[in-house]
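Report on one structure; see the data block that follows.
Complex shown without one protein chain; remaining protein chains in place.
Naming follows writing order (A and B), and every chain is counted from residue 1.
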Amino acid sequence: MARSNKPILWLPFAAGGLVAALIIPVLILTTGLLVPLGLLNLPYEKMAGFTHNPIGKLIVFGAVALPAWHAAHRLRMTAHDLGFGGGAAVKVVCYGSIGVLIFLAAAALLAL
Amino acid sequence: MTDTMPLEVLTLEVLTLEVLRYRPEIENEPKFQTYTVPYRDDWVVLDALNHVKDHVDATLSYRWSCHMAVCGSCGMMINGEPKLACHAFLRDYRHGVIRVEPLDHFPIERDLVIVMDRFMEKLASVKPYAIAKAEKPLEEGEYLQTPLQLMAFKQYTQCINCLLCYAACPQCGLNDNFVGPAALALAHRYNLDSRDTGKDERADVVASNEGIWECTFVGACSEVCPKHVDPAAAIQQTKISASLDWFKARLWPGAHP
Partner (left out) sequence: MSRRPYLRKVERNWWLGHRRTITYMVREATSLFVAIYCAVLVLGILRLAQGRTAWDSFLSGLSSPPGVLFQLVCLAFVVYHSVTWFALTPKAMPLTIRGEPIPGSVIVSVHYAAWAVISLIVLIAAWI
C-alpha cells in the first residue's frame, strides 16, 4: 500500500463544497427567481464592469471553478457507488468535462 | 401462582424468527429457517437465539459472550440493520417477523458466524500501538498526559471490534480491500495520542487509496456504532490531516510530518 495522491483532488473538493454551500444558493435565487420576477436587474454594463476588474474576475472564477471541481469529484465517487467502477473512463468524463468548463470560464474572464 | 407470572407468559405470546442458515457440509447456499420463540418483555434477540439453541434446534451456530454490549461478539443483521443481538430488545420487534442474518459484507462461515480474518489483518496493518520516536529510559519516569490530552482521543479508544460498522458501510460492500471504519478509527486514536509519534509510519496504509480515500462519508458506520466511537468523524479528520501532510511534504521537504 502506498500513500495516495488523492489530497490534490480532495482539498479543492472540500473548498469547493464550502463555496458551493455558501454562494451557489443565493446565485440561483438571483438568476432563477429575483431577476425573472423583475426584483433585481443584472444589466450588461454592471456585469461587464464587474468582470473587467481583476478582483471581479477572481471572485467570479472562484465562485464557479471551486463548486464545479467539487461536483466533478463527487460525481466520480458516486459513479463508482452506482457500479460504473473507478477506471479511467469515469475519471475522464468527470474531471474532463468540468475541466473544460473551468478552462472556458477562465478564457472568457480573461477576455472580458 | 398465576398472579406473579408476567402477562406474556400467561398468554403464551410468541414471536417468529427468520434466521439465515448456512451449513456448508449439507447445502450450497444459505436458506432461511423459521423458529417460534416465546416473547418476554426483558428479552433481547440473543435470548431468543439461546432459547432456540437450548430447546428447539441445537445446530444453530452464532457467536456471543458478555450479553451486555461490551465484548462485540454477537453482531448480526436484525431486520436489515447491523446490531448486537444482546442490544436488540424483543419489545422493539414485537409486531412482525424478526429477520436475523449474519453481518453484511463478510463471508459466512456457518449460520450466523462470519469470517473476520481479513478484518484482523486490516486492524494489524494500521499499527494500532503507541509508537515513540525513541525509547524513553525507565529512569525518566512515565509519559505524562493531562486530562485534556486524554479527552482528545478517548472516544476512539472505545471500539469493541464488533464489526457493525463494516456491515453498515456501503464502501465495505463495494470494495473488500477497504481498510474500513474500525481500523481507521483506531489509527486515529493513536495519531491523536500525545504520547505517540507514529502518524507518518501509519500513513502508508491509512492514507492509501484503500484507506481513508475509499470513504465517501456516508456516515452509516457512526450511526450503528454501539459505543459511539464515531469512526466517520475519525476518517474525515484524517483526510484533512493527511491532505495537509501531503502538501507540507512537497512544499517544505524535510519538515517533520
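We adopt the following convention: a residue touches a chain if its C-beta (ideal position, glycine included) is under 8 Å from a C-beta of that chain, and two chains touch if they have at least 3 such contacts.
Nothing here was measured: the structure is a model prediction, and the numbers come from that model.
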item: Of B:L17, B:L60 or B:A232, the one touching the omitted chain in the full complex; value: B:A232
item: Contact with the hidden chain (one of A:A2, A:I28 or A:L58); value: A:I28
item: Hidden partner chain, residues of subunit A it touches; value: 17-18, 20-36, 40-42, 44, 47-48, 51, 60, 63-64, 67-68, 70-72, 74-75, 77-78, 81-83, 98, 101, 104-105, 108-109, 111-112
item: Sites on subunit B contacted by the missing partner chain, in the whole complex; value: 22, 24-25, 29-30, 80, 104-109, 115, 146, 148-149, 151-152, 170, 173-174, 216-220, 223, 230, 232-233, 236-237, 239-240
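Note that in this section only the chains that are shown with their structure count from here on.
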item: Geometric centre distance via CA averages, subunit B-subunit A, whole Å; value: 38
item: Parts of subunit A lying in touch with subunit B, wherever the complex brings them together; value: 1-8, 10-11, 14, 77-78, 80-81
item: Subunit A partner contacts - residues on subunit B that touch it in the complex; value: 125, 170, 174, 203-205, 207-211, 213, 216, 239-240, 242-243, 246-247
